[in-house]
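Only a single protein chain was left out; the remaining protein chains are all shown in position.
Moving on, here comes chain A:
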Amino acid sequence: MSDYLLSLLIFVPLAGALLALLWPARRVQDLRVLTTAICGLEVLLSLFVYFGFDKSSAGYQFRETVDWITLSLGGLGTVSVDYALAVDGISLPLVLLAAVVMLVGAISSWHITKRQRAYFSLYLLLSGTVLGCFLAQDFFLFYLFFEFMLLPMYFLIGLWGGPRREYAAIKFFVYTFLGSLLILIVMIGLYLSAINPVETAQAVGLLGLGDAPNAGVILQIQQALAQGFIEPGQLVHTFRFEYLADAANYLPGAWLNPASGIFLGDTPVRIWAFWLLFAGFAVKLPVVPVHTWLPDAHVEAPTAISVVLAGILLKIGGYGFIRIVDGFFPQEAFFSSVPLALLAMISIVYGGFNALAQSDLKKMIAYSSVSHMGFVLLGIAAFTAEGINGAIYQMVSHGVLSAMLFLLAGVLSDRTHDRQIEHYRGLIGPMPRYTVLTGVAFFASLGLPGFSGFVGELFTLMGAFRADQIPAWIPALSTLGIMLAAAYFLWTLQRMFFGGFWYSNSAEVPALTDLTRREIGLLMALAVLTLLLGLFPNLLFSMSGPTVQGWFEGMG
């Protein structure tokens, strides 16, 4: 089974989506059980991957490669798209996170009653495409999943959301769609510039079709490529990550060849490409100033979708950044450290201040997400082992914590449909368990040592301080973010939960009941997870550490 484990991770939910669509209308109540079961199966499958994963190795594991599309364009060479999947220490933590958060989202979708078939089918489709994004090793495949994710998300917000759902859904769609167009441009540029050395060797006849590729042949092809000995018609262009990451596979004189040094205006083309890719992923992350879709989308989205959106979708931005931007443009990323770190600092501080000014609980949490994801960018910008590992850690940590925070906000909106902070006081009276768990989530999010939030912030900041190219005042000012986090979380805690009990809409007071067993179970599971990660950060670093190390060694 382990040969197809990663494919199963993608296709089990996709098959589930189809099944949900064809589900008989009479039994529609059982769909939530089906969805939860499938998501539970996904967690099991991802655990199989985790336990089968060799942590000491830096390379890709569980590879699955199938030639998918091969189009000969005559003199222009050959288009080659592979169905290639694999995991390494960078993607495995995020795969695990995605599986867990999807399960949490599925369980918190149980009270959905409107158009269940469509909802659960879209939800499972989303689940499959998200995992596809983290597992794909071919840019084309990645892009396919990346784009396809927008569709279910658009409908999930636009049909099951709050009062302004249509505005939010369109805004989300347009923002991320524009972002992915920028990525598409660079993807085509990369595709035109690089070849697949193995398949090219087969095309020129150096390698038989069934032969295993060996390093000597690949070197031979790369040298022939550099000297221009290969006919254009024999070149096999590729989207594969591993080939795009190696400068030796680039055509001499191609636009994005690091050695060719082609300029567009006063700026090298590769710098243009870098910033286009950055802009594309920055929308997803999100980075100030292209973040404004996030608060709207969160406020309007139903609870489960908020959980998935903050818990996983944002992480695809960070993952794409590490895998694609840093992977294919390491030089450019290193030399752009300062502007990136500056943007990260602005996101951290600006997001924090905005969170402080919000009166809607969900919006406050959404802005805290902007601030916390700024630390991810800070770690990536640092371009040091601490920074990149810290960024991956912070993504997982924020995934768990934001899932918890949005579940908590959902508890309140389920009961009263009112999330205005100043409409409540002294919630600890009627809802003591809810208050305790909110307190845990808030303190974990504001970076209390012992919980995961602290580790993520510590290592991204440490990475940024260690990066010699970044002036120390940037990470120093970023520590304002941890101060602001204390301010907005504790202020909310004081205003909503402490003091004598009062609720502006006195008719709804009986609706304010304490947590149900299902809610406690979900929240406790997430709380234990963030505590475990916070106490034993090696749980994650043992996966990501060697891979990042190998990555830096590979770059020299």
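Keep in mind that, in the parts below, contacts are C-beta pairs under 8 Å (C-beta built on N, C-alpha and C of every residue); 3 or more make two chains touch, one makes a residue touch a chain; residues count from 1.
As a working rule, contacts and distances are computed from a predicted model.
K.L.:
Can you pick, from "ABC transporter substrate-binding protein", "Multiple sugar transport system permease protein", "NADH-quinone oxidoreductase subunit L" or "Multisubunit sodium/proton antiporter MrpD subunit", the UniProt name of the chain not shown?
P.N.:
"NADH-quinone oxidoreductase subunit L"
K.L.:
Consider the whole complex, including the chain that is not shown, and state which of A:V33, A:L47, A:I69 or A:A259 touches that chain.
P.N.:
Residue touching the chain left out of view: A:I69.
K.L.:
Which of these touches the unseen chain: A:S57, A:Q223, A:T267 or A:Q494?
P.N.:
A:Q494
K.L.:
Of the residues A:L19, A:L41, A:L151 or A:A247, I need the one that contacts the missing chain.
P.N.:
In the full complex, the listed residue that touches the missing chain is A:L151.
K.L.:
Going by the contact rule already stated, which one of A:S7, A:Q61, A:Q469 or A:Q549 would touch the omitted chain in the full complex?
P.N.:
Going through A:S7, A:Q61, A:Q469 or A:Q549 one by one, A:Q549 is the residue touching the chain not shown.
K.L.:
If the missing chain were put back, which residues of chain A would it touch?
P.N.:
Interface residues of chain A facing the absent chain: 21, 68-71, 115, 117-118, 121-122, 125, 148, 151, 155, 159, 171, 174, 289, 292, 350, 353-354, 356-358, 385-386, 389, 426, 428-429, 443, 447-450, 454-455, 458-459, 461-462, 465-466, 472, 475-476, 479-480, 482-484, 486-487, 490-491, 493-494, 497-500, 537-538, 541-542, 545-546, 548-549, 552.
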